[in-house]
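Right, one structure below, let's go through it.
Then we have chain A:
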Amino acid sequence: MSTTHYLVLSAILFCIGLYGVISRRNAVMVLLSIEIMLCSAGLNFACFSTIYNPSGQIFALFIIVVGAAEVACGLAIFFLSARLSETIDLDKFNLLKG
Partner candidate 1 sequence: MEIAFYILAGMAITSAILVVSLKNLVRAILALASLFLSIAGLYILLSAEFLGLVQILVYIGGVILLFLFLIMLTENLFEKSQVNLFQRITGIGLVLLLFGIFISILMKQPFQAIPKTDYSIQEIGKHLLTDYLVPFEVVSLLLLVALIGAIVIAKKEEE
Partner candidate 2 sequence: MELLYDTGKLVRIIEGFLQDLGKNYGIPEWVLTLGIMVVVAVIIAGFIAVNTLILVLAERKVSAFIQDRLGPMRVGPWGILQTVADALKLLQKEDITPKKADRLIFFLSPIIVFAPAVMAYVAISWSPKIRVADINLGLLYIFAAGSLGTLGIILAGWSSANKWSLLGGMRSAAQIISYEVALILSVIGVIMLSGSLNLENLISCQKDCWYIVYQPLGFLLFLVSAIAETNRAPFDIVEAEQELVGGFHTEYSAMKFAMFFLGEYANVFIASAICTTLFLGGWQGIPGLPVVVPPIVWFLAKCYLIVFVIMWIRWTYPRVRVDQLMGFSWKFLIPLGFLNIGLTGLVMSWK
């Protein structure tokens, strides 16, 4: 196994996650796609840490923690906005539009 295999896998996952963010209308699905992208970044870091030094693993650990915190806050905001506006279609949240 070479690093190229892992990096190509990470690129594929990142692109799938990006497609999910672009094309999904439900806010929870967008959060799920962002999680896919975070996973692919972590995989990248862990792959390089086998060649250089353990900083890659430690940074991937921080990515996991930050991802979990972001999901908690994002879901709280989504819950509140769904309760207040009774719809979950992201295109309808356009109150701030100029």
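Definition applied: a residue touches a chain if its C-beta (ideal position, glycine included) is under 8 Å from a C-beta of that chain, and two chains touch if they have at least 3 such contacts; residues count from 1.
Per the selection procedure, all candidates are chains of the complex that A comes from, given by their letters.
Since the model is a prediction, treat every value here as computed from it, not as a measurement.
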Complex member touching chain A, one of 1 or 2: 1
Chain A residues within the candidate 1 interface of the complex: 1-9, 11-20, 22-26, 28-29, 31-33, 35-36, 39, 42-43, 46-47, 49-51, 54-55, 57-58, 60-62, 64-73, 75-80, 82, 88-89, 91
